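All protein chains but one are shown in place.
All chains are identified by letter, namely A, B and C, in their written order; residue positions are counted from 1 within each chain.
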Amino acid sequence: MHFASDNSGPANPEILAALNAANTGYAMGYGADEEMAKVTARIREIFEAPEAAVYLVATGTAANVLALSTLSQPWQTLFCSAPAHINMDECNAPEFYTGGAKLTLVTAADKITPANLRAAIEGEETRGVHGPQRGPISITQVTEFGTVYTVDELAALGDVATSYGLPMHLDGARFTNALVSLGCTPAEMTWKAGVDAVSFGGTKNGCMGVEAVIFFDPAKAQEFEYRRKRGAHLFSKHRYLSAQMLAYLTDDLWLRNARAANAKAARLATGLRNAGAHFSHEPQANMIFAALPRATHQRLFDAGAVYHLWDGTLDGAAEEELTARFVCDWSIGDDQIDAFLALL
Amino acid sequence: MHFASDNSGPANPEILAALNAANTGYAMGYGADEEMAKVTARIREIFEAPEAAVYLVATGTAANVLALSTLSQPWQTLFCSAPAHINMDECNAPEFYTGGAKLTLVTAADKITPANLRAAIEGEETRGVHGPQRGPISITQVTEFGTVYTVDELAALGDVATSYGLPMHLDGARFTNALVSLGCTPAEMTWKAGVDAVSFGGTKNGCMGVEAVIFFDPAKAQEFEYRRKRGAHLFSKHRYLSAQMLAYLTDDLWLRNARAANAKAARLATGLRNAGAHFSHEPQANMIFAALPRATHQRLFDAGAVYHLWDGTLDGAAEEELTARFVCDWSIGDDQIDAFLALL
Amino acid sequence: MHFASDNSGPANPEILAALNAANTGYAMGYGADEEMAKVTARIREIFEAPEAAVYLVATGTAANVLALSTLSQPWQTLFCSAPAHINMDECNAPEFYTGGAKLTLVTAADKITPANLRAAIEGEETRGVHGPQRGPISITQVTEFGTVYTVDELAALGDVATSYGLPMHLDGARFTNALVSLGCTPAEMTWKAGVDAVSFGGTKNGCMGVEAVIFFDPAKAQEFEYRRKRGAHLFSKHRYLSAQMLAYLTDDLWLRNARAANAKAARLATGLRNAGAHFSHEPQANMIFAALPRATHQRLFDAGAVYHLWDGTLDGAAEEELTARFVCDWSIGDDQIDAFLALL
Partner (left out) sequence: MHFASDNSGPANPEILAALNAANTGYAMGYGADEEMAKVTARIREIFEAPEAAVYLVATGTAANVLALSTLSQPWQTLFCSAPAHINMDECNAPEFYTGGAKLTLVTAADKITPANLRAAIEGEETRGVHGPQRGPISITQVTEFGTVYTVDELAALGDVATSYGLPMHLDGARFTNALVSLGCTPAEMTWKAGVDAVSFGGTKNGCMGVEAVIFFDPAKAQEFEYRRKRGAHLFSKHRYLSAQMLAYLTDDLWLRNARAANAKAARLATGLRNAGAHFSHEPQANMIFAALPRATHQRLFDAGAVYHLWDGTLDGAAEEELTARFVCDWSIGDDQIDAFLALL
């Protein structure tokens, strides 16, 4: 009954098998390993982007901030929503890596709308040299509240970005959960919608720790390499990142894992709904935000369920409702979900 | 016949076995996993330092620059030798992480002497607020040229550091190779000699990618945690770092790997010496710097040997000597060494 | 009819006279001049703060960001209102100088209320190492909209700061305009209300270009000096900063200038009110935000009046109202104001 995060579960055994298989003989370090060439080719194929520059790092924050710093200047402001991981959960890593750029928060319940994005950009009139200059836009897909931008919604944001000449970044820590939810292609969800750079997550979707950064225009590739190295994110034994990513993209493992996680979340959501939970956001991938009475939470925790309360704590009136976040990873068993729902 | 680097070889199977074993069920993320508690306990035990703060990161550069930035201020200068990894091989990561501190290069053929260290420190008279202020000292053990500071030599450097009130950092990317070379205890090679913080390497010595940062005084531990997070070096699935480090410190794997690597290098050094190679530094661990005629290098490369020329290239007069670096990792076979020496 | 800014007018002749007087013979550089010792003594006296550390810089932004960076850490977030100069008008200088700290915007029409400050601080739950940590609070007095915190209001904010253990900074670019508006003492408006550091402005109030930074607790004074020097804000010919500040604090010039500016603004405000202008904020010092019909603005500009429209531009329906900012500096003549009001 573990729904705390999709980074709490184990890696898929196919990832481990790939690491074991990679662990033989000598390999060039620092990204010059043979597997990395295959990773690049595979990602270009999947994204229908034969020119794309592809890099691997080990954490999602590294992917985000290295990508964003490559797209921005220190005197600019980046546009994102308040709950964005880069704003809430990276302890100022974006500000650090960009050399002191700012984040301008776009009003958003979960998804950013074109109107709100435009309003935020207009709010940052450049005012000569006095204020921060407008910089890249960062969108999270799956959003931090478990919803998924449609391809049209992304393209509409891309249109706004283009109209201001600003680059657009996609934080895809849960990229594949969104992809299988939409049933679209990676190209449709990225460069065809105006996305310039993607943090393409593996860690939350069954890898041990690997994320790809993809630039569709390779013009800034060299700069990214310097930034990765001076950020201390270039692995000497890089083959172990490559092996994970290659296995992830082999035999549809990335898709299988995401479909599994989404299916589990759908099963859980149905059960929660039947039990009377209130949903503050409509779950569209593998994350659910649902409110239950405080006393119910207490009972579930006492029985061993693991998940996060999102607003408030267990202290307080028992009848009051508290929203909780439930995340399903690829590995969770139906038995776990059913046990949880039975308790409920 | 692969002597390019100790990060080119495979990880020890015991490390992979530990990863496989760790890959089950749910675990708390971000360093709160149960294995990490064991890692901390084990490192405190090994270092006879019950108060030490212990953290894991995935790259040696991350370990160095996070440790050094925690020990310094942006208006200070760090003291190291010119060939130090932090000066030569980290693409300004120390300057980035410290917020713009400087490196003052201490004259050193390989080891830094107390006199040279003192001269460098004296050279950075503080001059009021005008010049950079004196900051931490960073020593590399095994040095970048394959030599090893004795315990007394380290303590003499520690005395200099103490006399100026400056903290001392040990870049121990090859910590264990030095340890088994000296036959001393970790405590003798660190805090008993005046070292405040250690980058304790695992990656080059048979791990997949893990380094510990150890602070003997835990006063700055909280600051380190913020620095690691905003550097994007805090792993969500931290258990896979913990599992590596725990396996590394179990059943003396760290010592076995280092002893193996050092023994192979000794065998190789003997052969090189017998073949007339000239040693610019006396090999004391698992790295050899030896000069051979250009024509010999050409012949060895043609036969498939892999190693780095350190000064100059193959173009030029055949009879001239060029220094090369040979590194033995834990896994290299005697057959490889003997094949290489036979060629020679 | 120039109401664009209080930094558009001339310096008070007494300031120039002091510069001329200081321009003789040799003087120690970099703040060791004799006048600086007098400045420090005078500011300590005025603020009833015999231990205060006092420094001079030439721009208000330098004063703000050097003070704030001394009070904060790069992994923290600073609390300020959205219209704060540090947020709107410093092109990311706070982020640059702090090494990448963030600004959290406190909801505020003009003044920050204790409730809103508390809500903003609570919103930045520390969440372990994931989010930014709570850092200093920065309050602007006179506010960016021309209102003035009462002593009680400041003290109430100071209580909030104290209750969270956070330092408080006062951006006093128009410090003296507020002081004479309130009729309180500098101590009451600062350390007695819980303020730890002040940007004490001279430039907008009749100096050529000088601001003092005052720390009531001198513990961080040395750090400030390093930060000022590496920020390139330490003047070699420092005597010309000292001479300005000393003249400013002699014979009540600071108070006379501020009283003059406030009185002019009151005269202008009365005239605007009589002409039917709508005030979005109640003017309490030397700045007025008032709405007039677009056609009226057009007519005033055509007649040579100089001031800034605050929302919108002259294009549009003539009958619509647009808010403008009017600032009176110490030097503006009653004839100018009356000419403007006559036009109106």
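In the analysis below, a residue touches a chain if its C-beta (ideal position, glycine included) is under 8 Å from a C-beta of that chain, and two chains touch if they have at least 3 such contacts.
Everything quoted here is computed from the prediction, not taken from an experiment.
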- [ ] Tell me the shown chains the invisible chain touches, ordered by label.
- [x] A, B, C
Task: Full-complex contact with the absent chain, from A:133, A:177 or A:257 - done: A:133
Task: Full-complex contact with the absent chain, from B:48, B:89 or B:338 - done: B:89
Open item on the list: Tell me which of C:182, C:208 or C:245 is the one touching the absent chain.
Closed with: C:208
Open item on the list: By the contact criterion defined above, which parts of subunit A meet the unshown chain? Give residue numbers in ascending order.
Closed with: 30, 73-75, 99-100, 128-130, 133, 223, 225-230, 234
Open item on the list: Counting contacts across the full complex, list the positions on subunit B that touch the omitted chain.
Closed with: 74-77, 88-92, 95-96, 98-103, 105, 127, 129-133
Open item on the list: Give me the subunit C residues in contact with the hidden chain, please.
Closed with: 2, 4-5, 7-11, 13, 16, 19-20, 23-29, 57-62, 65-66, 90-93, 96-97, 203-204, 208-209, 226, 229-237, 240, 306
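Methods note: only the chains that are shown with their structure count from here on.
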TODO: Could you pull out the chain whose C-alpha mean position is farthest off from that of subunit C?
DONE: B
Task: CA centroid of subunit B to CA centroid of subunit C, Å - done: 51
- [ ] Could you tell me the distance, in whole angstrom, between the mean C-alpha positions of subunit A and subunit C?
- [x] 41
Task: Where subunit B touches two or more other chains, by residue - done: 226, 229-230, 234
